[in-house]
Every structure is written in structure tokens, then in C-alpha cells.
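Missing here: one protein chain of the complex. Every other protein chain is in place.
== chain A ==
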Amino acid sequence: MALLKPFSKLPGLNTAIILLVENEEKLQLRLGDALLKETSVVVNVRLAKSLPLPVNERRPRIDLVVFIINLTSEPSFQSAEASLKYLDPGYFLGKVCFMVTKARNASVPTRRLDAVRMLAASLHCPLLFAEDQTPEGVFGAADRLLTILKGAAGLVPFTTPLYLSHLTRCTLPPDVDQPSFD
């Protein structure tokens, strides 16, 4: 039940390690496959259903933790929320991101989307939306994760994960529907 720590181990040369946490295990495998297509750096993908991870001394240092939340299911959100406390605070300096699927679905209660947004905004993490229905959507999502991953693993010159997360972190959107808005 140990905390996952971002800086307890040395990084590998030209290597980035990403951990995909998804309760439903629907998207993570396809996403992992798409991530592995990257050739410019060595990408190492690890999958988990939830945190905490079992104790394993040989686990390399993880550069980015991605929580995948299916907006149509409440357990998916609750599991991600519960997993958060098994992360070392150091992760929240640019090494955590949330990825939401099915946000355009009619059956999504708006309050759940707001709750996810609040969560991401309060933790200063980026919130990505993914179209998991189509292969192009999965590929696009993997592409964006790689952009963040390279930054988080320190592979982009002149930038740090913290700097990047300052630019990409989630903010609360305005209520466009408000009648006062003119």
C-alpha cells in the first residue's frame, strides 16, 4: 500500500514510462498499443485497474500517471478519485493527467462532468477528452498523451513538467447558458 513516488528512481536514457489507470479496462489496451507506435523515444506502457499498486522493488520510475474515466459510469469516476490518494504529492507537479471518454454522450449527467472538471482543476492537472469509439480517436488521444508524456519525462528541452502543466491545466469553463451572458 505504498505511495507511488515520482523521484525515487533514476530515469532511463531516452525512455518515458506511462501508467494508464482505468477501472473498466476498456480503452487502456488499445491506447497502450497506439502509444507503443512512437519511435522517437522508448515508451514503456504500464496498465492498472486502480491504485495502489502492489509493492514491487523492480518497478521503474513512472513519468506520467493517466486516469481514464468513462463519464457514463459513476464507479469509473469514484475509482479514479479513490486511487488519487496513493500518489505522492510530487506527482501533482505535472505528472498526472485525466482522460475522459464519452463526454459527448447524451446520457452523461452534466454534474458528473463538472465534478471531474472540478477535480482536475483543483489538482492543477490537464483534462483531456478522447473519442474512444473510432481508431482515429484512440490514435489522436495517444498522440496527445505522448506530447504530455515527453514533457513529463523531461525529454523536451527548455521545459519542465511543472511549466507544461501550468500551461495545460484544466480550468472551469463559463456557463454559456446563463441568460446574463450577452
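Throughout what follows, contacts are C-beta pairs under 8 Å (C-beta built on N, C-alpha and C of every residue); 3 or more make two chains touch, one makes a residue touch a chain; residues count from 1.
Simple rule for what comes next: contacts and distances are computed from a predicted model.
J.: As a check of understanding, state which of "Transcription initiation factor IIA subunit 2", "Centromere protein I", "DNA repair protein rad9" or "Dynactin subunit 5" is the UniProt name of the chain not shown.
T.: "Centromere protein I"
J.: Write down which of A:L4, A:V65 or A:C170 is the residue touching the left-out chain.
T.: A:C170
J.: Which chain A residues touch the hidden chain?
T.: Interface with the chain not displayed, on the chain A side: 72, 102-108, 113, 126-131, 133-134, 136-137, 139-141, 143-144, 147-148, 151, 156-159, 164, 167-171, 173-174, 176-177, 179-182.
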